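Note sheet for the following structure.
Now for subunit A:
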Amino acid sequence: MNPSLASALAVFLGGMMLAASVVVLFVRDLLSAIIITGMISLSASVLFLLMDATDVAITEASIGAVLATLIFLWGKGKMGGRE
Partner candidate 1 sequence: MVTALAVFLPLLGAFLTAWLTHRNERLSLLITRLFLLAGLAAILVIAARLGAVTDGGLENTMILRTGVMTPPLSIDLKVTGWSALAAVVVYVGALLGVGRFSGRIPGTQPLLLTLVTTSLGLMFATDFFNSFVFIEIGSIITIGLTAAGRCRRRWEVALKTAMISGLVTILYLLAVVIVYRTTGELRLTAISTMTGFPAILVSGLLLTVIMTEIKAFPLSGWGLDFYQGVDKNFAAVYSSTWSLAVLLWSARMLTVLPLPDPGVLARIGAGGLVLGQLAGLRQRDPGRMMGYSTSAYASILLILAGTVHGADYLSLTLLFFTFASLSKTTVFLMADPEEEDDPWKKVSGYVLLLPLLCITGIPPFPVFWAKIRMLTVLADISPLLMGAVILGLFFESVYIYRLWSSRTGPWQKKRKYFDAAFMGAALLAAGTVWTAAGAEQGLSLSGELFRAGFVRDLFLAIFAGGTLLSLPGAFRGGPGEKSPAVWMLVSGVALTLLPLSGNGLTFYVLWEISAFAAVIGVSKGARPSEGTFWFAVFAGAAGYLLLASLVLSDGAVSSPGIPMLLVAAAALLKMGQGGAHLWNVRAYSTAPSTMAAFLSGTSSKAAVFLLVFSASAAAILPLGTSLAWIGALTALGMAAMASLESDYKKVLAYASVSQLGYVIMGIGLTSVLGWTAAIYHTFNHFLFKSILFLGAAGVIARTGTSDYDSLGGLVKRMPLTFTFTLISVIAFAGVPPLSGFGSKWLLYNALVEQGMLPLALVAMFASVVAFLYAFRLLYAVFLGQLAPRHYEVKEAPLAVLAPQGVFTAVLMALSFRPTLLLDRLVPAVASIAGLGGEIPVIEGTALSTSLGYWDAWSVGMMVMGVFGFAFVFYWISGRRPIHVGQLDIGFAGELPPSPEEVHYAGDFFRPFRRALAFLPEIHASKVFGGIVKTADLAGDVFRSLFTGDARTYLLHSLIILTVMILWMKGGTP
Partner candidate 2 sequence: MIRTLFVLLVLLVLAAAATSVIPHLKMRTELDGAGLEYARRGLEDTGSINLVTAVIVAYRGLDTLGEVVVLFSAATSVMLILSLFPLGRGPTDPSFIVAHTARVLPAPIMLLAVYFTTHSHLSPGGGFPGGTIMASAFLLVMLGSSSTPAGSKILPALEALSGTTFGLLGLWGTMTLGQFLNNRVIGIGNPGYLVSAGIIPLVSLAIGVKVASEFSGIFAAFRKSGGNR
């Protein structure tokens, strides 16, 4: 991939991820927080791809992004409204 394109993408993704991570901490709704965390993981897997780590990208997408999110969703469901 074009180096400058990669850089631009990295800056964009990185900025988004950092912003999203702060949002996760402060957003009121836990459901949104979980979804946003999943998005951060997904963005990370794109960064992995940009760093030529295909195996890692696949694993992060399937395990880190999907599975972890499912687990947290289950947890939120089971925990109910307890805050």
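Quick note on selection: all candidates are chains of the complex that A comes from, given by their letters.
We take it that a residue touches a chain if its C-beta (ideal position, glycine included) is under 8 Å from a C-beta of that chain, and two chains touch if they have at least 3 such contacts; residues count from 1.
Being a predicted model, the structure only gives us computed values, none of them experimental.
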All of 1 or 2 sit in the complex with subunit A; the one touching it is 2
In the complex, the residues of subunit A that touch candidate 2 are 54-55, 57-59, 61-63, 66-67, 70-71, 73-74, 77-78
